[in-house]
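As you look at this complex, bear in mind that one protein chain is not there, while each of the others sits in place.
Each chain carries a letter (A, B and C) given by its place in the written order, and its residues are counted from 1.
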């Protein structure tokens, strides 16, 4: 199951050390100007080697479109694209041919399929998310025409977290620091902490928060296919994601109905809510307020430290990562979260075109 | 989109005050003995009026099977079922015809479809989950043959929460109290708190935890369709659900990789992990350890208190629930969480049959 | 796989001698007036016992809607319906418990599922098509608003066939005779022939032709999901259907490109074709001309004659139908063909709403 979406759909392909990572976008409306520079800039946000707190692997990740575009516009035909792999240190992984790295997908792939491409994690590598960033960028180009904006940022890195929510920060500052935190002071602390962890050969996880603004009322399906269920499914398909909440999240679990219900009022003929503990979604359907949600990421499981494990015969052994790895996925997860959100919102938008006659 | 699942699929139908709630189960393997008493007992766990902390609405919720069963067994044909609605106090809702209850689906349904059945929430009513409990019970009957067991329980009700995880409690005690908490002492506190909240006309939310035992290795798809993404999508399709995490959840966001990685070892030829921060899922695929996850529920939005809101013309008004309502969904959400989990695990099991030749 | 369609979807259920035949329609646009009298009239066209050339089984086939309708209109919620079975002569089928009727689905169901409801064919009974007629009638109510008209008719019954195509006849005459042939004189011959075959305990097949008028340009997807491929899939899902062609059919296989190409011209600013050998579909997409196609039906396999066969142990035996059966499915297939066509055209219409921005 390498296809995501109902109308706007991405079929993703590729392994870390194969020839290419890529995908096919189907169901994209015709007539959209394909701004390749924008798409590449989104990929650059995801790319390794962009700062001292990400892996120093220098991957250019240049996207090449193979189909579906004519004279610079989408035609309704499937949009295939590839990002050719390069700078592959496959030999760094030779020792993993028959060893299962703790908390990686090595063992489960081997058990499920009886075979696995062990080089760089193969299909389970986070390089797969390149395809999502491309498809998400295309989705953003469509959503732009609806004035829909999607902004994700790092809200917690290990123990260091932002106290407020998205309204408390200037999100235009997110891209001004390597950790992608909109609060410059917290960003400094986060970076310092990540570097310290990196120097210890260890890793951390954290939380990416995301807000979607100017969402029309009516997106999302009532029972299955609720807007937040689609977002959760999208977010939890990202490597290392371990949790999702929206609106009133886990932190608000202690509150009472009378504290969190969102009172309706009318503003210039538009029905609004005074608070937004619903996170912009009621009964699975967008209500016109900002959609916001959080995604929890576990620490990167690849450590530059000895770890006990077993090989495929069940023999005890020790594994220690070689190669170049991220101490923390958060900065590079931010554009991936945005990309998946863009795909979901566009898909729900297109689907909603069929709800009334 | 009222269909859930890829192979084992439920199509759900019905409104709170319509003729019936029901569904069609498609893709159920043939030859399964349909234990109707068991299915009814699962429905009884969900049914209103079962204790003093749930709504006193006395709904029998008796399931009637319409197809797909022959001489007591499934035939591979679609299994349709209906639960006939009764005890409808539709007049209790007449005042809601043109008023939008805060944090309900009234406004978004109206905006999306231009029409809504306002009686008892119509399609957005939690009565829809009856269909899920039936389908989940059928799925459990299949999973039984694989010795797979699913146990959910209330782990947090408002501010009162269990300190430990599922291994710290005897889950067979879950059904011994009205709140469905496996720790009898905490259960007493939770019940007391819920009653107090109820008396104040208010409501609370909380958390349901769930564990799936004896899961075979290999369930779940690598990229989209990851086991935890499917579970998240399932859980967040339940009314009032606002969050999901698995394994190392939001509470562990501060931990380091070296603290949470799950070391592999071999136990009598079976590859196991010493810890289970992965929650039984690695790379989206079950690794044979227990799958465990949490579902966050917001407080019931229906209050027996005045709340400010607007009507469909945007005029300010006040709404106060009549009728009989739950102060807290958790006790009745427990069997629904189990049902959705059963559907997901069976679906992944059937899909996995196609992964190797 | 008991669900048909992508956006407008029917999930069908029920066995010939079970409690009910029914279905769930999902994805129907909201706000459509559900004209129950019209839907029932469509069912009456399919119903047994309507003439001396159909089975004398007297089934009322009264549809009951269970959900999805509020104050007479569709709400966007799933529309469930049931037709309760009655007048069941299950005992007529007791002898078929372990005998496989030639050219029926008895053997393949038994082999596939290891169990089958043998009464009246169980799930393989043509009674299942009741669900399609209901869903098709709902689709017709939607298509009416687009002025799209669907007309099927019997064009060949055994060796007796119409010489011309749909343009040569007054299709309003189709319902004036029992065989549903728009040419009154041919209808008389067909009826005479069917009665003769019936008296011999034998059966015949034939061809149903269908035309869809006023189809907007643009319906159908270019590669998979071509309009004619969807129609073929729909038609060949009808019991006893063995073939499908559209536009220039099998009869025109000998013609040259220069004879059959459809020349374009402009008529008051609308681009039209002078001939319509394309059957209203070019490159899988409707071009605004009439869509027309044919469906081949094999003879009913149930004979009132001795036929050699085997039982489930492989022992030779003889089977002769008891009960009341159609000598020819064509008259009752006509409304089913229309129903499936309506579902396909509406589905393609809704899907096409997403093709441009």
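Rule of thumb we're sticking to: a residue touches a chain if its C-beta (ideal position, glycine included) is under 8 Å from a C-beta of that chain, and two chains touch if they have at least 3 such contacts.
Because the structure is predicted, anything quoted here is derived from the model rather than measured.
**Q** Which of C:120, C:136, C:249 or C:331 sits in contact with the chain that's absent?
**A** C:249
**Q** Thinking of the whole complex, not just what is shown, which of B:14, B:48 or B:76 touches the missing chain?
**A** Considering all chains, including the one not shown, the answer is B:76.
**Q** Contact with the hidden chain only, please: which chain C residues?
**A** With respect to the unshown chain, the touching residues of chain C are 1-4, 6, 12, 100, 102-109, 111-114, 123-124, 128, 156, 158-159, 197, 202-207, 217-218, 220-226, 228-230, 232-234, 236-237, 242-250, 252-266, 269, 271, 273, 277-279, 282-287, 296, 298-303, 305, 307-310, 314-316, 351-352, 355-356.
**Q** Touching residues of chain B against the unshown chain: what are they?
**A** Counting only chain B, the missing chain is touched by 7, 27, 29-32, 76-77, 142, 145, 222, 350-351, 353-357.
**Q** List the chain A residues touching the unshown chain?
**A** Within chain A, the residues that touch the unshown chain are 1-3, 9, 11-15, 18-24, 26-27, 30-31, 64-68, 70-71, 73, 75-80, 82, 109, 112-117, 122-123.
Going forward, only the chains that are shown with their structure count from here on.
**Q** Centroid of chain A to centroid of chain B, CA atoms only: how many Å?
**A** Inter-chain centre distance comes to 26 Å.
**Q** Express in whole angstrom the distance between the two chain centres, defined as the mean CA positions of chain A and chain C.
**A** 46
**Q** Send over the residues of chain A in touch with two or more other chains.
**A** Residues 222, 351, 355-356 of chain A each touch two or more of the other chains.
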